[in-house]
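All protein chains but one are shown in place.
Coming up: chain A.
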Amino acid sequence: RDACAEPHQLSKGETIHTLKTESETLKAKLEEERAKLHDVELHQVAEKIEALGQFVMKTRRTLKGHGNKVLCMDWCRDKRRIVSSSQDGKVIVWDAYTTNKEHAVTMPCTWVMACAYAPSGCAVACGGLDNKCSVYPLSLDKNENLAAKKKSVAMHTNYLSSCSFTNSDMQILTSSGDGTCALWDVESGQLLQSFHGHSADVLSLNLAPSETGNTFVSGGCDKKANVWDMRSGQNVQSFETHESDINCVKYYPSGDAFATGSDDATCRLYDLRADREVAIYSKESIIFGASSVDFSLSGRLLFAGYNDYTINVWDVLKGTRVAILFGHENRVSTVRVSPDGTAFCSGSWDSTLRIWA
């Protein structure tokens, strides 16, 4: 570790070519160092734990009401309400337990690719091709026009791919086709922090689950998953092993690792302490990309929605597939486990949402 102890001097005389060579050398060295710590595979260590029993997971509710592809959904902290958005511009709030629609908003744009429920349960955020993220307070008065109270918060220079409230209704984190992520103050619409580092569209983001955490992970079309410090805007860790776009990123519940779903038809697990990919979930028969992933409460199961209309359930530790769920009639675009882990919801291009348990 000799050369790296001193701060690196970059001479102006160096061409991009020599710099690139240096970068390649460092990458190789980094890989070498990491490989030294790769003394065993996760699934090998996991051989000693009990296999999970047979799973009976069925659709328990089907939510029909969107006229076109469902692109995104999010759970309310009350564990039963959800918000969903679709290609035709509609954003609907449902009580998924009763399947009743409680609110509906029509966005001024099509392809509403992102939606999120506020922690208080009193508002939803959404956006898409309008390049913005807007917040709609949910009114108790069913007759009130939600669109009237709409608040424009985030402004990107390309489509909004994902949005998430932080621990409060007051901040929103967004990712965009413009290659950046950003943190916004909801009340003023002010940009609090921007995150630069991806070299192509950012498709997904996820906040670390800790009460004390200040980090989040993002994934994009540059095949990279980046971990960011929200306070400084710095990219603290980066992972690049996928062979195509990363469509979705989700933290493992302890916050020490995260999973990804990609167009290369695999899902992968990356551990932050090992700074490395530690598992890959794939099968020869899975040909189409994984669009969305989420963990069960304990982190033992990974639910992944695919462009081949199915949901595959993986044993995270053993690396095996424990179930394949059929039901949707077109691509599964979004999969999210409920806040108490009692169910997960899937949204599809077949315009329906399904609750599975």
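By our rule, a contact is a pair of C-beta atoms (placed from the backbone, for glycine too) under 8 Å apart; a residue touches a chain by one contact, two chains touch by 3 or more; residues count from 1.
Just so we're on the same page, contacts and distances are computed from a predicted model.
The complex appears with one chain absent; UniProt names that chain "Regulator of G-protein signaling 6-like" among the candidates "Translation initiation factor eIF2B subunit delta", "Regulator of G-protein signaling 6-like", "NADH-ubiquinone oxidoreductase chain 4" or "60S ribosomal protein L30". Across A:Cys163, A:Ala257, A:Ile311 or A:Val332, the residue that sits in touch with the chain not pictured is A:Ala257. Considering the full assembly, A:Gln171 is the residue among A:Ser84, A:Ser134, A:Gln171 or A:Ser292 that touches the omitted chain.
On the side of chain A, touch with the chain left out of the figure occurs at residues 1, 4, 8, 10, 16, 19-20, 22-23, 26-27, 29-30, 33-34, 37-42, 45-46, 49, 52, 55, 57, 60-61, 79-80, 97, 111, 113, 129, 158-159, 161, 166-168, 170-171, 177, 179, 185-188, 190, 192, 199-201, 203, 210-212, 214, 221-222, 231, 235, 237-238, 243-245, 252-254, 256-257, 263-265, 271, 273-276, 278, 283-285, 287-289, 296-301, 307-310, 316-317, 324, 326, 329-330, 340-343, 349-350, 355, 357.
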